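Here the complex is missing one protein chain, while the rest keep their positions.
We just call them A and B in the order they show up, numbering each chain from 1.
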Amino acid sequence: MPELILDGRALRVGEGTSVAAALALGGDGCSRTSVSGQRRAPLCGMGICQECRVTIDGRRRLACQTLCRDGMQVETRS
Amino acid sequence: MSEYADVLIIGAGPAGMSAALAAAPSGARIVLIDDNPAPGGQIWRAGPQASQPSLARRLREQLQQRANIRVHSSTRVIACAGLKQLLLEDADRGWLMVYDKLILCTGARELLLPFPGWTLPGVTGAGGLQALIKGGLPVQGERVVIAGSGPLLLASAASAKQYGARVLRIAEQASTAAVAGFAAQLPRWPDKWLQSFSLFDRHYRTGTHVLAALGTEKLEGVRLQQQGQIVELACDRLACGFGLIPNTQLGQALGCELDGQALAVDAWQATRRADHYAAGECTGFGGSELALVEGTIAGHAAVGERHAAQALGARRKRWQGFARALNQAFALNPQLKKLAEPDTLVCRCEDVPYSAITGHADWRAAKLASRCGMGACQGRVCGGAVQHLFGWQPAAPRPPFSPARIETLLCLDDTPPL
Partner (left out) sequence: MNPGPIADVIVIGAGIIGAACAQALARRGLRVLVVDAGLPGATAAGMGHLLVLDDNPAELALSQYSLQRWREHGPDLPAGCAYRSNGTLWLAANAEEMAVAQSKYLNLQAQGVACEVVSQRALREREPQLREGLEGGLLINGDGILYAPATAHWMLDTANVSRMQARVSEVDGNRVRLDDGRWLGAEAVILANGIQANELCPELPIEPKKGHLLITDRYPASVTHTLVELGYVTSAHNASGPSTACNIQPRPTGQLFIGASRQFGTSDPQVEGWMLARMLKRAIEYMPGLAQLNGIRAWTGFRAASPDGLPLVGQHPQRKGLWLAVGHEGLGVTTAPGTADLLVAQLFNETAPLAAQPYLPQRFLGEAVYA
């Protein structure tokens, strides 16, 4: 059961859970802030729409296509 | 530095997996790449809240057993790097892949059309919700409205219910007559007919489409046009998708031709470009059974087993019939083109409203003037929408075919000049 850090808070999830799911398990489900300041959440679930862009261990990645790993640092506001 | 494949297969859904397994006995060196964390594509997506049909499990096991099939998951194609050379990227690195034959099994994505409120957290695609649930998205006790078009709505509703959601409504835009006409044909494909019973839901309404998603910070409700009446439902999630569009971008970049919106292939699943094949939803929507047989044909054809490929022609024809019935029944109501209001965002990446996009001559003019399509999705969502709304053809694809780390692009340094 990996434990990740989501926006500074620790969160333990089941094996094989996507980061997109973790956003909802540990927070409000939102992944990013849009150009005009609205919060956004995953839309297409399959790596197309780019709404689920988050920063994972310093790199911009898609939450819906990334599995949670122990010690992973996820940020939705950078 | 580069990797080599006799047969390179892009996409590990039903088509890609069956292509790999069909080609494997030849002894060819096969590489299967896929952008998800595990094979299965959309319909057989793996995850903590995904139930795999036994066929899917069997195929995955067989893939692993074959010593001459190498699977690269979480991997995307970023650019053409020369003749029969592609630049790939995964979570850690970029590298070059050289191949002799290529089979494109790039699948399809949902058609997502703009309507007021569609950018609110809580709104997803219909297939999108299913994919997210499979990956572990909690929906226990949540009120869900599913909308849009196609059998995918029922599949999505089934996943939601399985994991504890309350599906309040399934809003199918196609008319009662169209859906009934389709249902009446289902006995031609007994498995599908049987499947339809398990998917039946008493909240299913035909002739119904979404008008707006309601809420301020996040979704709080939905307004529907239900058989002529306006209906509002309080809910936590709206999963809305209007059918599927083939993912043809990579094929086009490789010089393959289109047949309508899909990649054009012949009886061998061969594209116009020599040594390049395509199978599955990217050649036209038709469901997993069609994808399986097309993939198998492509796999055999790619390693020169024409006899084996030919033998499957009848089976393919049967499932092409299903595809035709599907596509006819679920054609989209023209009213869906009128849902967006002037301030409804069309380009979600760059926050460009409908009013900034209408009135231009074509996609290119609209892009330049409004920056629509210049964001990270590279016009896949908004471009799909405006193609439906205005008939604008998308531009020819350019590398990077997906956002890619700049260090990955450095691998192109050795590629030859034009």
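Points to keep in mind about this one:
The rule is short, and it goes like this: a contact is a pair of C-beta atoms (placed from the backbone, for glycine too) under 8 Å apart; a residue touches a chain by one contact, two chains touch by 3 or more.
Keep in mind it's a predicted model, so treat the numbers as computed, not measured.
Summarising the interface, subunit A meets the missing chain with residues 35, 53, 58-60, 78. Along subunit B, the points of touch with the absent chain fall at residues 79-82, 87, 361, 365, 368-369, 374-376, 378, 398-400, 403-407, 409-418.
Definition applied: only the chains that are shown with their structure count from here on.
For this pair, subunit A with subunit B, the centres built from the Cα atoms lie 22 Å apart. Within the complex, the subunit A residues that touch subunit B are 13-18, 20-22, 24-25, 28-30, 34-36, 38-51, 53, 59-61, 64-67.
Taken together, the subunit B residues at the contact with subunit A in this complex read 35-37, 42, 46-48, 74, 91, 109-110, 112, 119, 121-125, 127-132, 135-138, 217-218, 348-351, 375-377, 380-381, 403, 405.
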